[in-house]
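Shown here: the complex without one of its protein chains, the others still in place.
Coming up: subunit A.
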Amino acid sequence: MAAGAPDGASSKSDIYAGNGPRLMLPVWVFIGLFLLLPVALMGVYSFLTKEFRGGVIWDFTLTAYDQFFLDRGLFGDDPAKIEWTYIGIFWRSIWQAGMATIMCLLIGFPTAWFIATRDAKTRSIWLFLITIPYWVNLLIRTVSMKFLIRDTGPLNEFLMWSGVINEPLGLINTNFAVQLGLFYSYLPFMVLPIYAAVERYDFSLSEAAADLYANVWTILRLVILPVVKPGIIAGCILVFVPSLGAFLAPDLLGGAKTFMIGSLIEEQFKGNAGNWPFGAAASMILLSIVMAVLLIYARSQTKGDK
């Protein structure tokens, strides 16, 4: 709070800083209606009883969470053991999303660096080119990727024609194919925040480091990466979070063994065969994981700034 402002009253400077209570009202209404309310509804649904043709019965129960974590046998009367199926799917999702994030970072950082170091005119052209694929529907792009990398697709045919390989790589329906799909889907979310950070980077810092006996790699490690870190973290979060809940890439590019949490949730709400409370419970668990990761990150940031 600004020094000198009387308690409970907003000073003029608060209003100009965007903190006036009435000015904030639309934001709070929007967040309440479209963010807090849906999440609360999902939380409530996760404790309800499923209705067989989809939908819920208003009977409060822990069945959905019980089903997620515990295995009570086919008829539900065996002694409870840990149910590994869904935990396994969660773990695989985290792994796949993590790999996709790493791939995005490895390609995205040099790309963002390249764009940010062009002159102002060419920069906007490169940025435009990066965003062009996003005018095409995600489903279409993912299907195209499937056609591109399948055994009889152009990639394998070209490699076999040129003699690099003798038989198809067998990329489709693998974990790698899913990672590739996620990577392709979310690459700009990595490039854009890193670009924004690099564009603000003061290159005289690199000169100062070189002047103080640092070689190129030391400059990258000790100066550039720490200074543009906020952009890198933002990019990683923007890629990791949607990758974790993605269902198009695993559905279209993966097989039965690459089933991810997004597909699991999707199935619970599709058609008449679903289980809304179970889907809601899985969503709540996913949300908790994501929130935990973000909180740990935020905590580590405030500690670092002290």
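Everything below uses one rule, namely that contacts are C-beta pairs under 8 Å (C-beta built on N, C-alpha and C of every residue); 3 or more make two chains touch, one makes a residue touch a chain; residues count from 1.
Here is the rule we use: contacts and distances are computed from a predicted model.
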Per UniProt record, name of the chain withheld from view ["Cysteine desulfurase", "Acyl carrier protein", "Spermidine/putrescine import ATP-binding protein PotA" or "Ubiquinol-cytochrome c reductase iron-sulfur subunit"]: "Spermidine/putrescine import ATP-binding protein PotA"
Touch with the omitted chain, as defined above, among A:L70, A:L106, A:I125 or A:L212: A:L212
Options A:V44, A:L155, A:A196 or A:V227, residue touching the unrepresented chain: A:V227
On subunit A, residues whose C-beta touches the chain left out of the figure: 202, 204-205, 207-215, 218, 222-223, 226-227, 229
